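Missing here: one protein chain of the complex. Every other protein chain is in place.
Chain IDs A, B, C and D follow the sequence of writing; residue 1 opens each chain.
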Amino acid sequence: MIEASDLTVERGGRIILRDYSLRLERGRTLAVLGANGVGKTTLINTLIGLIKPRSGRLSIGGQVGFVPQLFEVPFSYSALDIALMGRARHLGLFGAPGKRDYEIVRHYFHMLGIEDFEPQTFNSLSGGQRQLVMIAQALASECELLVLDEPCAALDYKNQDKVLSLLEHLRDSHAMTIVFSTHMPQHAVEIASDVLLMTSGSRYVCGPTADALNAENLTALYDLPIARADFSGLAKHTYAPVFRHEGVVIDG
Amino acid sequence: MIEASDLTVERGGRIILRDYSLRLERGRTLAVLGANGVGKTTLINTLIGLIKPRSGRLSIGGQVGFVPQLFEVPFSYSALDIALMGRARHLGLFGAPGKRDYEIVRHYFHMLGIEDFEPQTFNSLSGGQRQLVMIAQALASECELLVLDEPCAALDYKNQDKVLSLLEHLRDSHAMTIVFSTHMPQHAVEIASDVLLMTSGSRYVCGPTADALNAENLTALYDLPIARADFSGLAKHTYAPVFRHEGVVIDG
Amino acid sequence: ESSFVDHRGKTITFAKPPERVVMIVRSAPIIYRAIDAKADNIAGMNKDSLVRYFTKGIYAEMLPEMAKINASAAQDGFVPNVEAILAQKPDAVIQWTHDEKIIEPLERVGLTVVGWQCCTEQDRLDYLTLTGYMTGRNDRAQAILKAQADTLKTLDGKVAKLDVAALPTVLHIDKVADQIQVIANGSQNLALSGVSNPAADNTGEWWRTIDFEQLLVWNPDIIIIPAYADDLNPKDFFDNPVLASLKAVKEKRVYKQPVFARTPDAPEIFLTSEWLAAIAHGADFAPDFKAQIAGIYELLYGAKLTDDQVKAILESDSNAAANKYAELFG
Amino acid sequence: MPNSSAEAPAGKVRTGWLGRKLASVSILPALITLLVAVVLYSVTIGRYDLSVRDVTYILIDNVHPLVAPYWDPVHEVVVEQVRLPRIMAAVIIGFGLSVSGAALQGLFRNPLVDPGIIGVTSGAGFGGTLAILIGWQGYLLLAMAFFFGIGSVFLVKLLSTVRGRTSMLTLVLAGVVISAFFSAAISIAKLLADPFQKLPAITYWLMGSIASSNYLDVLLVAAAVVPSAIAIYLLRFQINIMSLGEEKARALGTRVVLVQWIILVASALISAGVVATSGIIGWVGLVIPHVARALVGADHQRLLPVSGVLGAIYLLMVDNLARTVTTAEIPLGIITALIGVPVFAVILRRLHAKGGWSSD
Partner (left out) sequence: MPNSSAEAPAGKVRTGWLGRKLASVSILPALITLLVAVVLYSVTIGRYDLSVRDVTYILIDNVHPLVAPYWDPVHEVVVEQVRLPRIMAAVIIGFGLSVSGAALQGLFRNPLVDPGIIGVTSGAGFGGTLAILIGWQGYLLLAMAFFFGIGSVFLVKLLSTVRGRTSMLTLVLAGVVISAFFSAAISIAKLLADPFQKLPAITYWLMGSIASSNYLDVLLVAAAVVPSAIAIYLLRFQINIMSLGEEKARALGTRVVLVQWIILVASALISAGVVATSGIIGWVGLVIPHVARALVGADHQRLLPVSGVLGAIYLLMVDNLARTVTTAEIPLGIITALIGVPVFAVILRRLHAKGGWSSD
């Protein structure tokens, strides 16, 4: 589904990623983790073709749906209008959404529990609500490959749960391939089959979640102690940061 | 420092908050938690005066620094330019930043470890990097009250740690009052003296962190099981969501 | 020494007639040439005047020396290029009075400015008098003025006998292509010729664009094509099917104005009134017109016109198709 | 997930989908009805007095010949050769300019954009001026205007394309620059023009008039406007997407460059056609889309047709005034603004709350 070898990507004249190679089979889910500014968004934009890599080979099988990290619209479209735009790929140059497209979008609105937003102006929604609409838009595009840049950043736990469940459901029942970036390892723990830990522009770990995702790797990745925490009275675990562990000195 | 009683706030003709009352003394830190769209941003915008409440009394002591949730700039200012704008309050109508202002901004850049961003165009920074610059801007304003809307949403753990430590340091050494919203209860656990749990536009729990922040309240708040998790081998705990606990049914 | 008052009310004194005069007023060169009877003292004029009057047409034939005059005074009729004028080292400059901003820069650098104002009948007569004072040829100026006055007086005598209620209507139309443009309030006194203009009102609006419906409403007896309308001829009216329902077109009373109406302030312009009266009321109103034309051009410019030149002046070719033109003027 | 959609509550979907359709439908037919009414009314007014009955018979005669037409043939000429073509021209031009203005504002995401921004208007204006200066008239003038108009949009595109990429900002600035250039060239031409004949002709032509439209003119402007407006309408959904910005549009799978080109060329055709036949008619393409947006929101699927019909009504009413209010033809450009300004000042104030732009 995705095959990238020796990708080198530059932006504004600076090399951001050097010699990245990765491979993802159809039906698998890749979580991309890494520090701020390491190049997650850059990698994702390269995968979906918004940025042309400077060198390296990249092949993507199938159509791509995408949820960007930041989003603003200049016109006051309704949430429904925005989500409908996800159908663009299916409509051709001169098409406009018809009944079926409305149904599909409404279906995902329903699954995300955001039917109420439909007539509301997109720009009057809260940050998290907008993100849900954008996710609905990407889902409505019904692509084989779904790429999401920090889809849960503005979401509360409930909505994170909804989105994660939905992604897993799509992967399982439609064999969709999914790539998402996140700052919360727990998201990877929950649904990712593979993780890409981006340590720097040229160093990374990529592999199945079970192997690659551990406290040690994460601590190295974030340069901060990340520990495994076990839920009281449950057979589940999470990885969480140990903030201000060593009494971090403020050097100001 | 902040005294609000019976605030009712509407936006676009809809009442978002009804009869909110809260009180925060100088030098305390309030964490605002709540589901997407419950009104956190609305409350924060009301506190800083961007939205006029429909009814109720509100009094704020001292000047306010602010970090918004979403941020875009139409011109390609450098990160330094953007952060310098935080000094506006100290410069008067006809002033422009001088040597001292540069020093102050650089000081906070240094504390956040983002000296490198200085000359970079703000719009070419990554999402997390922009958020750090915005935080530096708010800090540079050196106000008595600092208001941050989801300051850590786009940050990796390391940077979250930095920001949280910095906030705590500011509170402790300069008796700054701080209000921030977040979707991660752990942030509240770490540095908040008080929490405001916004269950709906008219129901909320407000009180000292130790009393108000518990698994029960959070579970009610997010409508999702939130459990206390204890770090393996450390005397610390966190609250984390238990995703897909009951095998959530996808009803599509 | 000559001393006179220009149109600004300013007294101007010349010890001797100025030898280098720059003229920004468009028609000043031809007037100056007529009164001074030579072009030697004309040191400069507008590019515009030169191109329009002295590079082709009857003036170019009669007065070839005019085309050699420096034409850097101004581009556009009135805005002086001060340095270019200074470079001509003029003794006097003839300039319009309508805006002090176009005179002040000239006087600022110490030039003598004679102001002419526009555009009444009296102003037009004054141009000749003022030029008479400047050139020291007041005799010629008065002779020309008298020739004008005599012709118009004779004409007036005949027009006065006409029935005022039945005067024909005349519309001057200078464009019928993309738009129909008429002269609503022109400078020519049509009453002198015993006709009236249905488009006239006192808005002061010179040209007016109308639509065909309005033309039908006015339905004039005679249509005149102004002399400057180079591209328009009576034939264009006769061949246009939409215009066929107009009275003047049906009766073929559409005429092209003769060349003497080409320069609005030229000393021979008064012939136009006589010509129009003849068109409207018959040859009696301009008896022996061709000889009169030749006489006036000789008086003004010392030119001996050939018969072909007179015909060209009368636009006889263009007007061949119009009703009775040949009968009227041979 | 194609089959899962059937599981969504069908009733809700239907009313919802129909509901939206209806909302757009209820304003549009109202406007179209209004347009038809204004057209019919327009035929009966003019400087030449004709009774409504005469006009009716003359019109009916075309569809169903009356055996003995009892009216003056002049009347028939007035109705059919003078008024009808003019009315048609006004409707087509108003429609075209407004549709193109709405599309371009969406494409450039800028409320100050009008069909003139891409350089066509002044390019075509210069072409026409040049033709008048040379002494060409009629279809030569038309061809010159058209040629220069289309040429200038290519020039703009050329100027703003650096290494195969066109930024919208550079495009719009290049448009401004090219417009300024041709405007200056027009001024030069005016300076050189004979002030008795050609200058007034140029001035008047540029000011915009459809006074002398005949059926051939109508046909020509329709040939430029109708296919272009259809092309723009077909792209309505793509314009929605383009209005989110180029990056987003590309990510959604839109063929950005192609859509840009089609809209630019279609708008250029409309403007060039209009200028060629009727001179520069400003303002309509800038303001009408804002009014339409205030009525039906930002969605171009509804915005484009509503904008078009509104523009047609507006320009027709303005032209009616132009030809009846005084004995003189007042150039359209003047009345467009003079009458429109107070009206739209009020409308924009009123409706601005739901003005469709997010930036206020």
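Everything below uses one rule, namely that a residue touches a chain if its C-beta (ideal position, glycine included) is under 8 Å from a C-beta of that chain, and two chains touch if they have at least 3 such contacts.
Keep in mind that this is a model prediction, so the values were computed, not measured.
For the chain missing from the display, the contacting residue among D:87, D:172, D:201 or D:288 is D:172, taking the whole complex into account. For subunit B, the residues in touch with the chain missing from this view are 48-50, 63-64, 66, 68, 71-78, 81, 85-86, 88-89, 91, 93-97, 99-100, 102-104, 106-107, 110, 118, 121, 123, 141-142, 170, 174.
Contact residues of subunit C toward the unshown chain are 47, 71-72, 74-84, 86-87, 96, 98-102, 104-105, 108-110, 118-119, 203-207, 264.
Contact residues of subunit D toward the unshown chain are 109-113, 117, 159-160, 162, 167-170, 172-174, 176-178, 180-181, 183-185, 187-188, 191, 195, 200, 207, 245, 282-283, 286-287, 290, 328, 330-331, 333-338, 340-342, 344-345, 348-349, 352, 355, 357, 359-360.
In this text, only the chains that are shown with their structure count from here on.
Across A-D and C-D, the chain pair carrying more C-beta contacts is A-D. Averaged C-alpha coordinates give centres for subunit C and subunit D that are 43 Å from one another. We define each chain's centre as the mean of its Cα atoms; on that basis subunit B and subunit C are separated by 83 Å. Shared interface positions of subunit C, defined as residues touching 2 or more other chains, are absent. Shown for subunit B are the residues that touch two or more other chains, namely 252.
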